[in-house]
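Everything below concerns the one structure shown next.
One protein chain omitted, others in place.
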Amino acid sequence: MSTTRSSFDAGSMAWLLQRVTAAFLIAVLAFHFFLLHFVNHAADITLGGSAYRMQELGYLVTMLLFLYTATFHGVNGVYNALTNQGIEGTQKSVVKGILVVAALALAVQGTRLALALTQVQVTP
Amino acid sequence: MSTQTPDESETESESEGFSPGEKRRQVRDEAREAREEAEAAEESTPEGDTVPLKVFRYDPEIPEKQEPRFDEFRVPREPGMTVLDALMYARDHFDSSLTFRHSCRQAVCGSDALFINGSQRLGCQTQIQDLDNEPVRIEPLPHQDVVKDLVVDMEHFYEQMETVEPYFDPDETPEDELEEQFQTPENREHVKMSTRCIWCGACMSSCNIAAGDNKYLGPAAINKAYRFYMDEREGEQKQEERMEVIAENHGVWRCQTQFSCTNVCPKDIPLTEHIQELKREAVKDNLKFW
Partner (left out) sequence: MSQTYDRGLVEDFGRWREFSAGMWAWLFHKFTGWVLIGYLFTHIAVLSTAIPAANATSQVSLGASGDVYTQTLQGLEGVLLVRFLEVGLLAVAVFHILNGVRLLMVDLGIGLEAQDKSFYASLILTGAIVVASVPTFLEGML
């Protein structure tokens, strides 16, 4: 059966991505909490310790993915909550714009900070 | 002379092949029967022989009622009486200006959906003895403008229903005018529950998203679309058009699976389940496009 749909259905993609990122975040957020509160202790955070972890490639990639999925999931969640509350028209477009900018800023800043940590040479 | 057919109880105990909604209703009905038996065994004295009602009153044309208020009535308690019975008694004997919609009194017309003790229910379907609290608080449906007393403006509800084009469209009718359009029993079973909607508006009134977002189609409209979308006799062209309407921003995606609609539906339609099925259909449809 050929589909004659001409417009991309953004609604269903956003819904699906919210769930896919949710599944990923369940695992990674749990891991993150575990690693940083139970395996290591938050009171003992040091620049050296954080840099040491971040220089492991697998960890760095996981943290970056964590950042991007959490940013999408959270900002999309806020957008949905506001739409459900009935925001519309110009106000909605303005808010959407602000959310997109905020999301990008967060993603960029987080990436910068992760990469900065990889540049620190850690001596034992 | 009795024209009744032998009673085929639908609460028989086998649970294989039942949908989640049916299992849930079965569990709920069994629990209610057990509770009623326990209550009947326990008490033999009625709680007084009148039922106190607190009814919401509003009338823009009468100065005393322009600010909404609650009126109290005490209605004689009869076994098996419903909230609708009580309201009718109050109107007929105490205050003939008490205004509310009602018609069939057997839960098929959908006229008397009310907010009873904080839940959306049909007046004719709610037994006084099933209610936990007295006085019985009777209010108009929430999230809709009140026209007078317990009557609300249903225009918005009807608009959302019309948006999904709630009628059958096979694209083309068969060439031979007398040829039938068949539906398999399985397909009928699939859409069976969704055909039960009586347009009472309880579901839409219970949905917090419908309350916030005025453009949300609402559970009743989406269920109506489901009834036709899932019907195999409908034309493919029509199916796609239906999907486009319900997959819009204010269609199925606004549902947050709060389940309030499913809880209040007087015809036990598993509304949330149907909306979820449509979401999955929409996603599959969209992925196929890519």
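The letters A and B name the chains in turn, as written, and every chain counts its residues from 1.
The criterion applied here is as follows: a contact is a pair of C-beta atoms (placed from the backbone, for glycine too) under 8 Å apart; a residue touches a chain by one contact, two chains touch by 3 or more.
Here the structure is a predicted model, which means the values were calculated and not measured.
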Candidate in contact with the missing chain, chosen from B:Arg101, B:Arg121 or B:His143: B:His143
Residue in contact with the excluded chain [from B:Ala107, B:Ala211 or B:Met230]: B:Ala211
Positions on subunit B where the hidden chain makes contact: 20-21, 23-24, 27, 58, 60-61, 68, 115, 118-119, 139-140, 142-143, 145-147, 153, 206, 208, 211, 256-260, 263, 270, 272-273, 276-277, 279-280
Residues of subunit A (touch criterion as defined above) contacting the omitted chain: 19, 22-23, 25-26, 29-30, 33, 37-38, 41-52, 67, 70-71, 74-75, 77-78, 81, 102, 106, 109-110, 112-113, 116-117, 119-124
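Just so it is clear, only the chains that are shown with their structure count from here on.
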Rounded Å distance, subunit A centre to subunit B centre (Cα mean): 40
Of subunit B, residues touching subunit A in the complex: 208-209, 212-215, 236, 240, 244, 247-249, 251, 253-254, 256, 279, 282-283, 285-286, 288-289
In the complex with subunit B, residue positions of subunit A that touch it: 1, 3-5, 8-9, 11-16, 83-86, 88
